[in-house]
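We show some of the complex, not the whole, and keep each chain where it was.
Chain lettering (A, B and C) follows the sequence in which the chains are written, and residue indices restart at 1 in each chain.
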Amino acid sequence: MYEYLTLISGRAHPTLAQEIADYLGIPLGRVALGNFPDGEISFQVNHNIRGRDVFLIQPTGPPVNDNLMELLIMIDACVRASAERITAVIPYFGYARQDRKDAGRVPITSKLVANLIVKAGANRVLTMDLHAAQIQGFFDIPVDHLYAAPILDDYFLSLGMDSDEIVIVSPDEGSIKRALQHVHRLGGRLAIVDKRRSSATETKQANLIGGPLDGKTALIFDDMISTGGSIVGAVQVARRHGARKIYVGATHPVLCGPAPSRLQEAGICEVVVANTLPLRPEQRIPNLRVVSVAPLLGEAIRRIHRNESVSNLFEN
Amino acid sequence: MYEYLTLISGRAHPTLAQEIADYLGIPLGRVALGNFPDGEISFQVNHNIRGRDVFLIQPTGPPVNDNLMELLIMIDACVRASAERITAVIPYFGYARQDRKDAGRVPITSKLVANLIVKAGANRVLTMDLHAAQIQGFFDIPVDHLYAAPILDDYFLSLGMDSDEIVIVSPDEGSIKRALQHVHRLGGRLAIVDKRRSSATETKQANLIGGPLDGKTALIFDDMISTGGSIVGAVQVARRHGARKIYVGATHPVLCGPAPSRLQEAGICEVVVANTLPLRPEQRIPNLRVVSVAPLLGEAIRRIHRNESVSNLFEN
Amino acid sequence: MYEYLTLISGRAHPTLAQEIADYLGIPLGRVALGNFPDGEISFQVNHNIRGRDVFLIQPTGPPVNDNLMELLIMIDACVRASAERITAVIPYFGYARQDRKDAGRVPITSKLVANLIVKAGANRVLTMDLHAAQIQGFFDIPVDHLYAAPILDDYFLSLGMDSDEIVIVSPDEGSIKRALQHVHRLGGRLAIVDKRRSSATETKQANLIGGPLDGKTALIFDDMISTGGSIVGAVQVARRHGARKIYVGATHPVLCGPAPSRLQEAGICEVVVANTLPLRPEQRIPNLRVVSVAPLLGEAIRRIHRNESVSNLFEN
């Protein structure tokens, strides 16, 4: 059934790759990945992949440049080894926030990265929760774009919350659309943290449009948590406006710099994230709950390989 | 000074092209543009353009396919006529809303159009108020992206409104960022039309976050007015929440279908738009005010041609 | 047998597409094709086409720009929906007459169109009676080029004409090669309308090389009938040189502008055309006879899909 399907994991997130392989019931491809003494990446596939349908699993989270180059090098090797088709499985697509020129003489690194992946020889991309949906258009090869939000929501639903007590809080105006989709699945109403300030000199505080939250449970959603600044700011606003309990949900746990300590100390009931990125020990704070997207990715890979429809997996 | 600069207008908006030429103080290039009896477009440049820096002015508004193909054909002819550099000046970039896959098996027409423009041979693009800023990344050639908003705001400022009486109304959550930039320049505070509905069966009404507007002047901004449905909806919400006077501002006056009558009958003081698209007589309703972006486009062309910085023209 | 074959029709000629589908005994793919209020084309395939061998049927006759853009948009959607192979089936290839630079600073639109089709993502082209055979070389992807002439000739043969009474008339010197092929199949001899004039000032009349035609049946062939001017001119020359009965045969019934009335009033026994383009009611004149190329296209599609030889279908 999977005679021609080959899963290969880079070093970015072997645990996720193994989970995907377990879902599909096939072993991961055997490869040798390492660094030469000067830090250059070495790579070799240890078995025949001619004519195979190869899926390379590599989220491009921190260290982003190493993970990205490793992905490109793996693609190059698979092309030269005569793989039939190469799908770059990128659960977290790094450099996604640099997706437009918002100032003069800056790069659009997100497009650059798309170009590099195509130039290296990838035939398809499978990714999740792109920071901007338009990044799909940065590719002319097929992109399958999955959403972790339903999985996060399933978890929240499993907690048995009453939809009347829920308020979905968007941490800024850019996340309102995402927040509305959670309202659609979880019920409750919407509130929006408004970070505008009246002037540059006076001390100001973020406002909450759609408040107060007295006695309510606030669920704050974002696509990723990077330094945690925006999320923790929203937590404070929600609490100040009366929220009784506060949960946070996000797909990508980048959790860089002060994020773990901030999230641990902010009085959040649970921070629910997907396993699109690996977690270092110091990132595994007590109130962090990780839900797995491996079955979703595995199922998408199965369907792509068998030419079955993936679009119902796309529902957000 | 402009020995090597050549401006050529397609048939989409010759008035704007002439205004740009007047700003620059040079004549438009002489071309023969027509249709064969079967509707195929014919084109010829009637003077030497070897080594010239050619700017082709053609917004791709309705009829979008004709205007786009005409642009591509003009580019092809200029390439083969040995132009040194070809800039596609596209004040309104059609097909921009189809910029991502929001459903299975749909095109990303906006990227397709970018690819066609590049394949035809354009070296650069000069455009205004793209529906999504990420469309810049659909190109790997340089894109200069201008904003009409400051020109619209200058007009509103010229009306002598008191910033205390102004409320900037975003017609939906996708336009909040744009609305905030108007707040920055015009003062006033922000309100957001919230189109969410509680259920599919009950009759519902759009809500206004940030209301009421009692006695205030509502300024509703969007990037374009297509059928006018969204704008007129926002006008009604604003009035219902007490707005005393209502203005509408938008860059691109697509104004298709019922838009002119809707806008005329909605009780709007003035609908202020830019001249990025031509207006047919029936679109020239009494309360429509058109501000010209020709000086902005002309200045950008001048600077591009002379390798001077354009980025301060980019300020939004 | 056709598990992986998918036929999709654009809006240019659904009747022909349905005939092809009937020939193959499979249904047309279900798609949603429409226009947004501003005229932009919307498209969606309503069923899974991953791994499918997709044939998009769309002649690019008038309105040529709409039909061409629709084809490009359909191709883009199929690429992004992971079709295995996309064949653009273009029974009439518009813009074909602009296939060379016959003056300075004009486009070669025919090559531009070929480039656009390839850039959009087509893997193959299936077309009929290109205005110039060299257009095949405008593509680097495989082009299968079919001829309708044998089908037209079969119809004429079915009329039971005696080959002795037939004269094949070429309406100009550019069609002599085509005329000779009809002589080869139908018998008879060749005559050529010679449009040269002795000077620019005197009134002149076209001459007939190979006349007179006294009592003969003249069969005038061209690849397409656009305004009908050239064909009707040849009809008049043939009649003036004594032709008793006159038939006209052409593959592509573009029939624009005055063509229907001209053809109806010229005293032609029958105008025989292929159904490579749809006919509007006013184009369906009484003496028009349409022969179907659907079986030929259908058979070609069948063979392409099954990797069988198509070249005997190419015989002209």
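The definition used in the following text is that contacts are C-beta pairs under 8 Å (C-beta built on N, C-alpha and C of every residue); 3 or more make two chains touch, one makes a residue touch a chain.
A quick note: this is a predicted structure, and the numbers were derived from the prediction, not measured.
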Entire complex copy count, 3 subunits given: 6
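Operating definition for what follows: only the chains that are shown with their structure count from here on.
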Averaged-CA centre spacing for the pair chain C and chain A, given as whole angstrom: 51
Centre distance in Å when chain A and chain B are each reduced to the mean of their C-alpha atoms: 34
Interchain centroid distance [CA atoms averaged], chain B/chain C, Å: 39
Sequence positions of chain A contacting 2 or more other chains: 136, 140, 143, 309-311
Footprint of chain B on chain A - complex, ascending: 99-105, 108, 110-111, 115, 132-138, 140, 143, 145, 173-174, 176-177, 180, 183, 190, 192, 194, 196, 209-210, 309-311, 314
Of chain A, residues touching chain C in the complex: 124, 136, 140, 142-143, 303-304, 307-311
Complex contact set, residues of chain B against chain C: 36-46, 49, 61-66, 68-69, 72-74, 76-78, 80-81, 94-95, 97-98, 101, 103-109, 111-112, 115-116, 119-120, 226-227, 254, 256-257
